[in-house]
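This structure is in structure tokens; I'll ask about it shortly.
One protein chain is absent from this view; the other protein chains keep their places.
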Amino acid sequence: MVYLTRLEHFNAAHKLYNPKWSKEKNEEIFEGCANENWHGHNFDLYVTVKGEIDPETGFVMNLKDLGKLMREYVIVRLDHKNLNLDVDFMQGKMASAEVLAIEIWKLLAPKLPEGVQMHCVKLFESHRSFVEYFG
Amino acid sequence: MVYLTRLEHFNAAHKLYNPKWSKEKNEEIFEGCANENWHGHNFDLYVTVKGEIDPETGFVMNLKDLGKLMREYVIVRLDHKNLNLDVDFMQGKMASAEVLAIEIWKLLAPKLPEGVQMHCVKLFESHRSFVEYFG
Amino acid sequence: MVYLTRLEHFNAAHKLYNPKWSKEKNEEIFEGCANENWHGHNFDLYVTVKGEIDPETGFVMNLKDLGKLMREYVIVRLDHKNLNLDVDFMQGKMASAEVLAIEIWKLLAPKLPEGVQMHCVKLFESHRSFVEYFG
Amino acid sequence: MVYLTRLEHFNAAHKLYNPKWSKEKNEEIFEGCANENWHGHNFDLYVTVKGEIDPETGFVMNLKDLGKLMREYVIVRLDHKNLNLDVDFMQGKMASAEVLAIEIWKLLAPKLPEGVQMHCVKLFESHRSFVEYFG
Amino acid sequence: MVYLTRLEHFNAAHKLYNPKWSKEKNEEIFEGCANENWHGHNFDLYVTVKGEIDPETGFVMNLKDLGKLMREYVIVRLDHKNLNLDVDFMQGKMASAEVLAIEIWKLLAPKLPEGVQMHCVKLFESHRSFVEYFG
Partner (left out) sequence: MVYLTRLEHFNAAHKLYNPKWSKEKNEEIFEGCANENWHGHNFDLYVTVKGEIDPETGFVMNLKDLGKLMREYVIVRLDHKNLNLDVDFMQGKMASAEVLAIEIWKLLAPKLPEGVQMHCVKLFESHRSFVEYFG
């Protein structure tokens, strides 16, 4: 079993805001992240898959193909978007890195080639803060 | 003459949109950056100053003080903000990295201690794209 | 279960020196790290915690709060300090990254909010050398 | 149990080419990586070992010694080499990062000091693509 | 005047070898870089241009367009290639980073939009070694 990881990027706006709470409570809990006019990030997305090596190719899967899957099913839906307003699969959810990582897992897991399994979605919101989801 | 540089960060939303143009022309020129619902970045801001070394301290100026000036006069006005909507000194201007770098220079240059001069504002919009302004 | 990681920094002096050994043996085993006059590092500290997502916030815990805990209980006790001389919880211990990582775990684990558990303390002594402790 | 990681580098040429296939099939599967005239990379090699702390040293093992083992048994055999032509332990194998990571594990595992075990070989082919092998 | 910089990557094989010299002299001067079977690198290419800001766009030029020019005129000719064998504009020249940086300048300078000038080609052969050419 070998683990492969690919990095892709997206830039997006979001805010952390619970519509069930008052503006004051949102600002108390989320501080600047609750700014009604949005803020944003350069997100770094690392996806790790695992599987056996195919002796014909030396690959678990082609890492370029993993990058293509990430761009086709995830990045085009998030890049230069507003996570709260523009992204269908985030509707009605909190736009946190935790929630987003789980949704990215759900989008990618069914698209992997046979014999290859999702291992981890690792999402950096900044170089100081990241989340990981292992399914 | 020695040059000192300090890095500070801010996260912000913006869009590139010329209100004199149609939506179509904005999208043609700015592509995803024209998204009406905003996108955002982790901006890395490097400010470089220059001066002679004070023999009492070994410093041109205290780099921590440069960081404090950057946070007090620039970062608090930009971090977790919308560059188009929330930032007074960007009103009526295009929210590009180029324009923002020049405005940051104007904010900081008058705040430097005597004998220390601004040399460069270097602003990364992503790890692949940055601008520099030398006054 | 989602894993959250936060990075904080500290700069410190230390030496690797076993007082039961001769100076010669210390220099043989620890080479330059045994320099009696100390050397130092910029340490990068990554702390990873894990827990379930709170549906009200979308957070396992607020990553800014994790940063605050790290600064309050760890960073202020290590930053700009001498690990051998200035740090009470390192007294009588070897000032290695391994030992320090375990002590940092002990300091932080009791401070986490209910429902959130320590997963890993990862401590970089340089970009080429780091240690991890999982409890 | 504490985990220690050391980074070493090597620069090498390689191609991905299955000699049982036609040139066309190789180019279809491996695209640019099949270029007969080779391409190359700066490889970053992270090796992680694990063990108990020796109370005399505060070390699981000396990280400098881990670096020496990596350079003596791996780096000198790969640095400024052609992975397909120059490296004896890669003969008859596909020169992929996956295969190389496994071979590096085999080279290093028998060389570790008593009480210290291999945990992971992590090999970056670029900052966007890496593989991990855990034995 | 504002300066814009864009980063693009390419992976290539090369060797440093002067055909007028003996194999021994090549190995004496270039050491491992003279390996007849090639070695390779992940090259990081930063191109800096300068110009006045267009008030309609806030741009000196669109940094995405600079990236497109770099990919169209430089990267496709170098990525996954052998600098000595595959690259027409390097024929008969030493395949050093210095020479390559000058050739990249020559390729890109005529392609810039009116009013925008080349300022610097900065080429990293590794994270420890890079060259800069200012025309």
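So that you can tell them apart, the chains are marked A, B, C, D and E in the order they are listed, and the count of residues begins at 1 in each.
By our rule, a contact is a pair of C-beta atoms (placed from the backbone, for glycine too) under 8 Å apart; a residue touches a chain by one contact, two chains touch by 3 or more.
No experiment lies behind these values; they were computed from the predicted model shown.
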>> I'd like the shown chains that the missing chain touches, ordered by label.
In response: B, C, E
> Among B:Lys25, B:Lys64 or B:Lys106, which one is in touch with the chain left out?
Replying inline: B:Lys64
> Which residue numbers on chain C touch the omitted chain?
Replying inline: 9, 11-14, 31-33, 35, 37-42, 79-82, 85-86, 126-127
> Which residues does chain B use to touch the chain missing from this display?
Replying inline: 1-8, 48, 53, 55-60, 62-64, 67
> List the chain E residues touching the unshown chain?
Replying inline: 16, 18, 20, 29-31, 93-96, 98-99, 101-102, 125, 127-134
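Note that only the chains that are shown with their structure count from here on.
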> Which chains, if any, touch chain D and chain E both?
Replying inline: none
> Looking at where chain C touches chain D, is over half of the residue numbers used by both copies, so same, or under half, so different?
Replying inline: different
> So how far apart, in whole Å, are chain B and chain C when each is placed at the average of its C-alpha atoms?
Replying inline: 33
>> Please tell me the distance, in whole Å, between the geometric centres of chain C and chain E computed from their C-alpha atoms.
In response: 41
> Using the touch rule from the top of the page, what residues of chain C touch 2 or more other chains?
Replying inline: none
